[in-house]
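Removed: one protein chain of the complex. Kept in place: all other protein chains.
Presenting subunit A:
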Amino acid sequence: MNTLVKHRLFWPVTMLVVLLLSNLIFTPGFFKVEVRDGHLYGSLIDIVRFGAPLIMVALGMTLVIATGGIDLSVGSVVAICGALACWRISEQGDQNSVTGVLVAVALALGLALLLGAWNGLLVAVVGIQPIVATLILMVAGRGLAQLITDGQIITVNSSPYKLIGGGYLLTVPFAILVALAVTALAVLLTRRTALGMLIESVGGNAEASRLAGIHSRRITMMAYIVAGLCAGIAGLMISSNVSSADGNNAGLWYELDAILAVVIGGTSLAGGRFSIAGTVVGALLIQTLTTTIYTTGIPPETTLLFKALVVTIVCLVQSPAFRAKVFHGRRRPPSTPAGPATAATEKVEVPA
C-alpha cells in the first residue's frame, strides 16, 4: 500500500478518478459508452477526443521540460499551423481533393518542424534562456498566424480535412487514434531506447552530459523540434474540428494548459526526469475538469479559478521547501536562497 501511495502517478490518477466519479453524481449516464451509427459516443470518449490536442502539445512540452527548458510558443505554433493548412485548402479549387489536403497537412507540419528548429537553435546553439527564446516566437507567432489568415477567420469545407479532428476511423474518433499512436511512439522511443535516459541526463546537467560524450545540443534541439511538430499536429486537429482557422484565438493559452498538464503529471520543471504517462493523465485531468464544469452547470468562467487552484496546490506539493516546512515542521538549512541555486541542488538529487 505504501509503495502504491508513493508512486509518482498515484495522486494525479486519484484526482482524475475522483473527478470522474463526481461526475456520476451530476450526470447518471456519464460512464455510458455506446456505438451509434457506427461511431463511439459518450462523455468519456468526448473527454479523450477534445483532450487529444492537449495531449499532443503536452507530450512535446514534456520532452522540452525534461531537458530543463520550456516552450512558450506552442500556442502560437498551433495557430500558425491551423492557419497555414486552412489557407492552403481554401486556395485550391476542389477542397475535397485528398492529395490537396495531404499537401496542406505536409506544408503545415513542415512549417511546425521549422518553427521548432528555430526555438531549438536559439536555445541550444545561441544559448538563450528557454523562456526568453520561445517568448520571441510566442509574440511574433500570433502576428504570423494573422498574416497568413489576413486577419480573417478562414473557413474550409473539406471532408478529408475534417477527418483529422472531427472524423472517425473504425468507429473510433481519428484524433484519439493519432494521440494514441504518437504517445505509443514517444514511450517506445524514450523508454525502449537510450533516448529517454539521454534526455534526462541533459536535463540533469547539460555540461556534464556533454563531457560524458552525449551530444547535448543535438538532444535539446531535437526536443524543441518534437515540441514544434506535436503543436503542429494539435493545430491541425483543432482547426479541422471547427473547420476554420482563427489566427488570433486558436490555441490561446495552450502553452499554459500544456505546462500545467506536464506539472500535474509529476515532471519536474527543473528538468532531469519526465513521465509521459503522467503527462497524459495530467492532460486528461485538465480536460475532465473543463468538461465537468460545463456539464454540472458551474459557470464556465470559473474554469480559470479552478486551474489557478490546481496549479498552486500541485506546485506546493512538489516543492521540497513546502514539504519540509509543512509536513515535517523543520526548516531546511537557510543556506540556499531560492532561484538558480535551488535548481542546482535539486538537479544533483536526480537519480539518472
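One rule holds in what follows: contacts are C-beta pairs under 8 Å (C-beta built on N, C-alpha and C of every residue); 3 or more make two chains touch, one makes a residue touch a chain; residues count from 1.
Simple rule for what comes next: contacts and distances are computed from a predicted model.
Considering only "ATP-binding cassette domain-containing protein", "Formate hydrogenlyase", "Galactofuranose ABC transporter, permease protein YjfF" or "Zinc protease", the record for the omitted chain gives "Galactofuranose ABC transporter, permease protein YjfF", by its UniProt protein name.
For the chain missing from the display, the contacting residue among A:V57, A:A245 or A:V263 is A:V263, taking the whole complex into account.
Note on the undisplayed chain: of the listed residues A:P28, A:G213 or A:P299, the one touching it is A:P299.
The chain omitted from view is touched by exactly one of A:V18, A:V35, A:L102 or A:A140, namely A:A140. In the full complex, subunit A touches the omitted chain through residues 70, 126-129, 131-133, 135-144, 146-147, 150-151, 247, 256, 259, 263, 269, 299, 301-308, 311-312, 315-316, 319-322, 325, 335-342.
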